[in-house]
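One protein chain omitted, others in place.
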Amino acid sequence: MGGAPVRHPDGGRGIESNFMPKGRVSIFVTCIVDQVFPKVGLAMAEVLEHAGYEVDFPRAQTCCGQPAFNSGYRDEARQVARHFLDVFQGAEYIVVPSGSCAAMISHHFADLGLSTQNIEGRTLEFSEFLTNVAKVDDVGARYNATVTYHDSCHALRELKIKDGPRRLLANVKGLTLREMDAAEECCGFGGTFSVKFPEISGAMARTKIDSILKTEATTVVSIDSSCLMQLEGAIRRAGLPIRTMHLAEILASR
Amino acid sequence: MSTAPEKIKDTIANADLQKAIYTATGRLMSHRAASIAPDALDGYQELRTAAHEIKRHAIENLDYYLEQFERNVASHGGKAVFCADANDVADFVLDLAKKRGAHLIVKSKSMTTEEIDLNERLEHHNLESVETDLGEYILQLAHQRPYHIVAPALHMTRYEVADLFTERLGTEREVVIEKQTKIARSVLREKFLAADIGISGANFLVADSGAVVVVENEGNARLTTSAPKIHIAIAGIEKLIPRAQDLPLFLKLLGRSATGQAMTVYTSFLAGPRREDEIDGPDEFYVVLLDNGRTKLLADPMKRESLFCIRCGACLNHCPVYRKIGGHNYPWIYSGPIGKIITPQFHGVMHDPWLPFASSLCGACAEVCPVKIDIPKLLLQLRTEVVEAKSQEGQGGSERRGFRMYAWLMRHPKLFRIFGKIGAKFSPHPREGAWIRRLPRFMRVGPLRNWIAQRDLPPPAKKSFHDLWRKR
Partner (left out) sequence: MMNRVRAALGRTAGQPPTPPPPVTLRTRNLNASERVEVFVQQFEKLNGKVVRVRSRSDAGTAVRDLMNGQMAVASNSPFLHECGVANLAGVRTGFTSRDELRAACAEAAFGITSADHALAETGTLVLISSPREARLISLLPPAHIAVIAASTILSDLDELLKRSPEPAKVSSSTVFITGPSRTADIEQILVRGVHGPGEIHAVIVEGEE
């Protein structure tokens, strides 16, 4: 497996030079992680390196086009998607810390009439990559807390991701995983839905939070930062002592 | 309506109503789940696929099956009546009622008849038309629309029902639900036995049999279709299925998806007026085949799958938006996810341009639809059509400019990063670890204002991932 990351002479980070990486992955951190939750991206990179992969970050990346696509602006979405395809051309794997962005790329680029043959099957949500490609269930993490998992809608229903993250969490030392009744219910983000229909969105978040409270978990985990932003925003507004963590952050905890 | 109804806020603020909607739909969800679990039903997913394929076939060959249906209805002594719209249906019923000297009509539950406001039209001409499904009867007394496809009076309490009965029926105030039911039963029994015409809906029209299938739990549809001398079934043309032998498949899916029942209490397969030697049953049998805009949906190859709907209500039950706003905040009588996709198709996307956007695209509806209608895909398509229509009408310019700018920025990574830095610099920065609760006045607009109204907003990171990665 991986050795400890070391500083290379060029200032970058890599895996110990006498170790052969299992492969190379390009990460698409998503615009929200880049601008608001960068630690999620760093955690993801750490976990991937620890799992034995060389991590590449194509600098010119920006967004997947989902906001425009979901709002009915297909031309604009296509332009952004084309840029994405240019940036990630030649990538062996594209790993994304978001189910909705990964689904946009792997399922909806085709709806925009774009040829996705270069990235066919190569774009994976982070937990999917770990369980299906790296084939690891246990990344040697430790996180002492009672945690409940929120199924992000796109991950659950478009990418069929359900057991993978739970297995990864179950293997985290010190972590107790409790299921909430409303695990599969939408958090209410839905992109522009959250600001076009704020009352409905807010009410949906509060229903999720009630369900989280019933589990008595101190932390809610998801594989999607937009869900976490929605939930944490509502949690803080309600003054509740619940943390939100991205799966990557938990898996990077030692 | 051009924007979402204001009363959505009232619905959300009404704690009792929220609880009623959430628990009723939650119960229907868990009944459904139990009835389709592997230990209760073999191969549920295959059944969905088979149903989707058969519906697709029936819809794509609808002219053929309509003609076959018409012939078979006639062969049993009945008559199929094609009606283009609500007026045609009303004219037909009124004409027949006049010819037969009919005054009293009993009706069993039919969303299609609500769609065309049939009762209102009949009452205008002094025909008494009584709803006999308990929930619909209550709504008729209260002059309200159904709240849910399968549980029409979901939003009412027993106390409201008690008040209603006392006021409208003159009975003594009764709050015990079982007794309320008995009151309705005896009032309606008289109507059934005195009615001249029974009007029902149809869950399925069976082309190879010229038969109408009506599914229910109460028995009012059986009475409606068996007691009066005339039976009129009113159904949208999309209700056709090719063969009687397709019924086990559809019935398996309908009952389970709607209420978690393997079979509803009564399923009636009705083919024509009573035969010569039968003792009872109607003397006359009509099937009204309604268009009312369905041929418009039919014409769109991608969106015509909206017509596969078997009106089970599962999408409503699972929709997190429906579970918050309930059935009365949708612009038409069809609510929930199915309502969201058919309303714009029947009425035009600019009639209620907000509707396709009132969804987080969570996909729960598509997951449970027994005939696999891809509702999120159709919502996305409709959103594109709204944007297009707005553009043609010269509306929505600022949003369009916003997205053009977004697309331009995202194609210019260096500028995107500069923009991000500016945003980070000028954003309010609460103390370390805190999120933004209040915005400076100049920022209290549009999306930001709407976000902050409900939740705290995270501040942009001082250093973006780009910055931090470079430092590694």
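For clarity, chains are labelled A and B in written order, and residue numbers in each chain start from 1.
To be clear about the criterion, a residue touches a chain if its C-beta (ideal position, glycine included) is under 8 Å from a C-beta of that chain, and two chains touch if they have at least 3 such contacts.
Not measured: the values here are computed from a predicted model.
Across the entire complex, contacts from the unshown chain go to B. Across B:I54, B:I230, B:C362 or B:V387, the residue that sits in touch with the chain not pictured is B:I54. Note that of B:K9, B:K79, B:R145 or B:R274, the residue touching the chain absent from this view is B:R274.
Contact with the chain that does not appear here is found for just one residue of B:S30, B:N87, B:T157 or B:S391, B:T157.
Contact with the omitted chain, checked across B:A90, B:L118 or B:A211, is made by B:A211. Screening B:M29, B:L94, B:L141 or B:A244 against the full complex identifies B:A244 as the residue touching the chain left out. Summarising the interface, chain B meets the missing chain with residues 20, 23-24, 27, 42-43, 47, 50, 53-54, 57, 60-67, 72, 76, 82-84, 132-135, 138, 151-154, 156-158, 161, 177-178, 180-181, 184-185, 188-189, 192-193, 206, 208-211, 217-220, 222-223, 226-227, 237, 242-249, 251, 261-275, 277-281, 285, 289, 291, 295-296, 298-299.
The rule is short, and it goes like this: only the chains that are shown with their structure count from here on.
Separating the CA-averaged centres of chain A and chain B is a span of 34 Å.
Those residues of chain B that touch chain A in the complex are listed here as 4, 8-9, 12, 18, 22, 320-321, 324-325, 354, 357-364, 366-367, 380, 383-388, 399-400, 403-404, 406-407, 409-411, 413, 416, 420, 423-424, 435, 437, 446-448, 450-451, 453-461, 463-469, 472. The residues of chain A lying in touch with chain B in their complex are 11-13, 29, 31, 33-38, 41-42, 45, 57, 59-63, 65, 67-77, 79-80, 83, 111, 153-154, 156-158, 184-186, 188-205, 207, 229-230, 232-234, 236-237.
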